[in-house]
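Reading through the C-alpha cells given below for one structure.
Note that one protein chain of the assembly has been removed; the remaining protein chains are unaltered in position.
Each chain gets a letter, A and B, in the order it is written, and its residues are counted from 1.
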Amino acid sequence: MYHLSVLLWLPAAFAVLGLLVPSRTTRWVAVVGALLTLALSVVLVLDFEATGPALQHVTDATWISALGVRYELALTGLNMWLALLATVGFAFSIVWAAMTPLGVDRRAKHVFFHLGIAQSAVLGALLAQDLILFVAFFDLMLIPFFFLTAQFGNGDRVPATIKMIVYTLVGSLLMLVAAIAVGVLATPPGAEVSYNIQEIAQRGVPEGSQGWLFACFAAAFLVKMPQFPIHGWLADGYKAMPLPVLAVFSGVLSKVAVYGFLQIAIPLLPQGTADLRWVVLIIAVVSILYASTVALTTFNARMVLAYSSVAQLGFITLGVMSLRPDGAAGALLQSVNHGVAVFGAFLAVAILGHRTGSEDLRDMGGAATKAPVFAVLFVVVTYAVLAMPGTANFVGEFLILRGTWEGSAPALAIVASIGVALAAVYALRLFIRSSHNRVGPVIQPREGARWELALLAVPVLLIIALAVHPQQTVEAADQAATRSVLSAAAAVSPDRARDILADDPSAQAAAEAAQSAAGGTGAAGGAGGAGAAGGADASGAAGAETAIDPATGQPVDQTAQTEGAGR
Amino acid sequence: MSPAEAAWIVLLLPLLGAVVLGLGFRVWRGITAGIIGTAAVGLAFVFTLITLFGLLGRDEEGTRQIASSLYDYVSVGGVDVKMEILVDPLSVVMLLVVTGVSTLIHLYSIAYMRGDAGYTRFFAYLNFFVFSMLVLVLAGNFVLLIVGWGFVGAASYMLISFWYRRTSATKAGIKAFVINVVGDVGLVLGVILLLKETNSVDFLDTFHSAKETFGEDGSGSLTAALLLIMVGAFAKSAQMPLHTWLPDAMEGPTPVSSLIHAATMVTAGVYLIARLHPLMELSPTAQTVGAIIGCATLLVAGTIGLVQTDLKRVIAYSTMSQIGYMIMGVSAGAYVAGMFHLMTHAFFKALLFMAAGSLISAMAGEQNMNKMGGFRKAMPFTFLAFVIGGLALSGIPPFSGFFSKDEILAGVASEGGWHWILWGAGIFGAFLTAVYTWRMIFRAFWGPPVPEAKELEEGHLHHAAEHRNPATGEIEDTGVGFPGPEHHIAERAPAMRMAMSVLAVLAVVGGILGIPHVFTPLEHFLEPVFEEAHALHHVDTSITVLGLIVGSLAGIAGIAVAYVIWAKPTTRGEASTAISSGWQRRFAPVHRLFVNKWYFDEIIDLLIVRPVRGFGRWAHDGFERLVIGGAIVGGTTGAVRGASAVVRRLQSGYLRTYSAVVLTGAAVLVIYFLTQS
Partner (left out) sequence: MSTGWYLAVSAIVFAIGAGGVTTRRNPLLVLVCLELMLNAGNLAIVAFARMHGATEGHVFALVVMVVAAAEVVVGLGIVVALYRNRVAVDVDELRELHG
C-alpha cells in the first residue's frame, strides 16, 4: 500500500517541481499540486472504514535500523480529519498566495517551495506512527515558516521570526529528549529499542519517569498552540507573517499539537497524564479567559484573531484533558471547525485590509455598505468563530463542556463557559467595527473581487456542511478517541474507565477486540520474542490501575493496539 | 400527509424563502421580495393548519405526540442527538401563533418597508427568523432546542442592527446578542447537568423517566439544572435581570419589534418552561424562583413604562411586563393559561406595534411622545387600532386579554398560600398596565393636533427636511444601512390595514378560546400535554369569578386614572403633561429611579463590563508587553543569546589562539595516553 507515502511526499515533489519551472508558472504548478493532494486526501478519507481496524493504509519500512527508528505511516480515526484539514488549508492558502502579489513576486518560487515542504511536514507529523519520525516532522514543519516570515513578512519580521523559532524549538528540543527517553525506557531488558507508538503503548513506560516525560511533551505542544503563559511569540509572530501563510499556520499547525497530545502524550504516558492533568487544565482555562479579554480590547484585527485562537485552543485542550471520549472527540471536531473558521477569518481580514491599507479597527467601518456579499460571508465566519448554536463549532464546544463537567470538574466547565460569552463579544465586535457603523475615515468601500469572494465562499460552505452534519466528522474519531484516553482515565481512577466503557458500547467492543487479538498473539510471544511476555508484564505493572473489563472479568490491556501484535 | 411530514414542510418553507431571497437579492425588484417572503410564511401557516387538523383527526390517547427524526446529528460518547422534531398540541399551538402572526407581519412589512434600500435583505432575514423560531418550537431534543435558541438570537441581532450604519442600532444589536449568549450558556450548562442524570437529550425520554430519575421532592441537581435552564429562558424573554436588551432592541424597524420582540422570540422562554413542565413539577424551588422573577419583572417593567417618553419603548416595557405574567403563570403551574395569554398577547401586542409604526411614520420617524398629540382626526384607523389593542392589553372584558390574563391570575391564586401575594401583584400590575397604556394613547391622540397631525389632516404626509437619527440627532442619508426616505401609514396602505384588521379582530374575539367554565377548546386541546400538571384541574370557580371582577375593575380604574391625568388637561387647553409634571416634581427620586430603569444598565456596566474591559486593557498593554514579551520570551531568547555569546568568544579569529589550542590539546592527549599505559 503506497497511498500514504504518495500523499505525504506529493506536496514536496510539487515544491521541487515549482523550483524547476519558469517563475511565471510556479504558482500554477503549486496550485495544481495542492489540489491534487487535496483530492487524494479526500479519496483516502472516503475510503476509511469507521468500523474497521484502528490503523488503515499502513506504510511500513525500515529507516534507521541502527537506532530502531522505522518509517511507518497510517491513517487512523484520530488523524484522518486533521489530515484532510491540512490539505484543505494548504490548498486554500496556496491558491490565496497565488492570487496575491506574493504569487508574482520575483522570489515566488521560494514561497511555494516552502509551502510545499511545510505541507509535507505537517502531513508527516499527522501520519507518522513512529515517535522519532513524528518528532522529526514536527520540527521540520516549523522551518519553512521561518523562511516565509523572515523573507516575506511585514514590519519587524526578522526579530519576530527569531523569537518565534527559538521559543518553539526550545519546546521541541525537550520533546526530542523525551521521545528518545520514552523509547529507551519502554524497552524491556534484552529487547530491541522500538519507537513505534503502538509498540511502546503495549510495553508501557515506567511510572516514575512518566511525570517529567509528560511535562516535556506538554511543554512542546503548549508552546505550539500556544497557551498562556508561554504564548509570548504570538503577538510579534502573527503580526509579521504574511496573511496567507498565517491562515494555514494558525489553522493547521496548532492542531498538530492537539493531535500530539491525543496520539502520543496521553496514551503512552497515562500515569504522567493523570498526575499532571490539573496543571494543563488550569493553563487551558486561564488561556481561555485571559486571551478572550485581550481579544475584546485590542484594536488590531489580526490580534483579535490571534488571541481568539489561543482561547479556542484552550477549549480544545480542556476537551483533550477531560480524558473522556466525548471531550476528546469534541476536541477533534473543534480542531477541524476552528481551522476552517480561521481560514475564512484571516481572508476576511485581508480583504478588509485591502480597502483600508491598515488592519486597525479604528480605521475601518461600514464595509458592508458597498460589499454586501462579503459581509454575509464574513458574518457566517463570525458565527462560526463564536460557536453559535447551529454550527459544528457549537457541537464541539458542547461536547467539550460536557466532558469537562463530567471528567474534570463542574466548576471548571462553568468558568470555561464564561469564555463562550466573551467569544461572542470579541467576534461580533470585530465584525461590527469593520463592516457596520459609519464608513471609516480611510476606507475605500467596494465589493470584494470575484476571486476573493469565491475563495471566501469555500470555508463558508465547509462551515455550513459541517453544521448540517457534524456526525460524520465525529464518527471515526469516536473509537480512536476512546482508545486514546482510556488508559489515562484508568490511571486517574478505575471507575472512570469503567464508566467510559459502559457509556460507549462500541468502545467496549473495540477494547475487547483489541484484548482478544493481543491475548491470542501475546501468548504466542508476538513481536520481539521475549519482549511481548515481558511487555505484558511491564504494562501490567506499569499500569497499576488497569481496569477490569466488566464483560470478561479479565484485566483489559487497553493499550494493546492490534497493529503492534500483528506486525 | 401525516402531521409529522406536514411539520417538516412547515419548518423548511421559511428557510427556502430565506435562501431564495438571499441568493437572488440583486434580482428581486419592487415588492417581489416582499411577496415571496410573505408567501413562504403564508404557505407555512397553511401547512400548520394541515398539521393541526392531522393532529385533531387522531384519537386523544397518546397518539397526539409524534416524534420524527431525519438523521443522526451527533452521536459520541454517550451523547446521542438526532435531527428530530416533536409534534404535539403544545408545539402546534406555538406553530399557529408563530406562522400566523408572522404572515400578517410580513404582509404589513410589504407596505411599511417600501423604499428602504435593504428591502429584500429585510425579508430574507425575517424569513430566516421564522425558520429559527420554528426550529426552536419543533425541536425534539435539548440540543436542537439550543440550536433554534441560537439561531433566533442571531436573527434577532441581524434584525435589530438592520440599519447597520446607525451606531445606536449596532450597539443595541451586540448587547442583545451577548445577553442572549449568556442565556445560551446557562441553557447548555443546565442541559449538561440534566444529561448527567438522565443520559438522554431526547425530550420524550427525559420526561418519561423523570420521576424515577429525580424523585418527587426536587433533587438538588434537577433544581440546579432547571435554574440554569431558566437563566436561558429569562435572557430570551427579557426577564430581570437579563432584560436590559429589550428596550434597546427597539432600534430595529417596527415590524421587527412587532414580530420578534412582542409576539414570538420573547415568548420562547414561556414555551420552554411549559415544554419542560414534567421536570418543573418535580422541583418546587425552580417553580418558585420562576414565579417570583416573573412577578418582579411585571411590576418593575410596569413602573418604568409609566415614565418612558419613547413610544416604542413604552410598548416594549409592556411586553416585558406581560411576559412576566406568562412566566409567573407557567412557573406556578398554570400552563394552559400561560399559553393562552401568549397567544392573545401576540395578537394585541403585534397590533399595537403595527399601529405605533403607522404613527411614527406620520411623525416622519420621530418616536418621542412629547412631540406627539391630537392625531385622532388625522389617523382614525390607527387610532382605532390603538384603542382595540389598548383595551385588550388592559384586560377589559370582553376583549381577549381580559380572559387570558385573568386565567393566569386565577391559576396562580389557586395554588394557595403565599401565591395570593403574586395574585395581588398581578392585579396591581394590571392597573399599572392600563395606566401607562392609556397614557400613551391619550398623549398621542388627544388634545390639539401637533404640526405633523395638522399637515396630515390637510392630506399631506410630513417629511423631515433632513434625515436624522431620532434618538441621537445624527445626520443620515437614505442609502443602504439607513431607513429609506418613504413613510407609510395605515390609512394609505391597504396591506398594512389588512394585516392590522385581522389582528384587531383576533384581539377582540380571541378570548373565545378560553372562556372559563363555558367554552374552553384551547384547554381541551392542550390538556393531554399537561396531564400531570396539578394546577390544571383545581381552579375554583369562585377564584375565577373574583379574578374576573377585580381584574376588570383594575383595568377600568387604570383607564380612568390615565384619562384624568393625561386627557382631561387638554380639554382645558393645557398640555397633556400639566398634571403629570406636578406628580413628577413631588415624587422626584422615585421618578428618577423609574426613568433610569432602576439603574440595571449602570449596575451591569459597573459590575461586569468595566472590569472585563479593564482587565483586557491591562493584559494587552501591560502584562503582554512586560511580562510575557519581556520576561518570558525575552528571557528565553536572552538566555539562548547569552549562551551562544559565551561560546562565540572561543572563535576569536586570532590565528595564535587557534594554534595554541591545537597544541595544548595535542599535548594533553599525548600525556594522557602516555600516562595511561
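Just so we're on the same page, a residue touches a chain if its C-beta (ideal position, glycine included) is under 8 Å from a C-beta of that chain, and two chains touch if they have at least 3 such contacts.
The structure presented is a predicted model; accordingly, all values stated were derived computationally and were not measured.
*Asks:* Among the chains present in the display, which ones are touched by the chain that isn't there?
*Replies:* Checking the complete complex, the chain left out touches B.
*Asks:* Just name the one of B:Arg26, B:Arg572, B:Arg585 or B:Arg649 that touches the chain not displayed here.
*Replies:* In the full complex, the listed residue that touches the missing chain is B:Arg649.
*Asks:* Taking the full complex into account, what residues of chain B touch the chain not shown?
*Replies:* Residues of chain B in contact with the hidden chain: 647-656, 659-660, 663.
We take it that only the chains that are shown with their structure count from here on.
*Asks:* Mind pulling up the chain B residues that touch chain A in the complex?
*Replies:* That would be residues 22, 25, 71-79, 121, 143, 146-151, 153-154, 157-158, 161, 164-167, 170, 173-174, 177-178, 181-182, 184-185, 188-189, 192-193, 195-196, 479-481, 612-613, 615-617, 619-620, 624, 627-629, 632-634, 636-637, 640 of chain B.
*Asks:* Spell out the residues on chain A that touch chain B in their complex, using ranges where they run on.
*Replies:* 162-163, 166-167, 170, 229-233, 235-236, 290, 293-298, 324-327, 329-330, 366, 368-369, 372, 376, 379, 383, 386, 388-390, 394-395, 397-399, 401-403, 405-406, 410, 413-414, 417-418, 420-422, 424-425, 428-429, 432, 435-439, 469-471, 474-475, 477-478, 481-482, 500, 503-504
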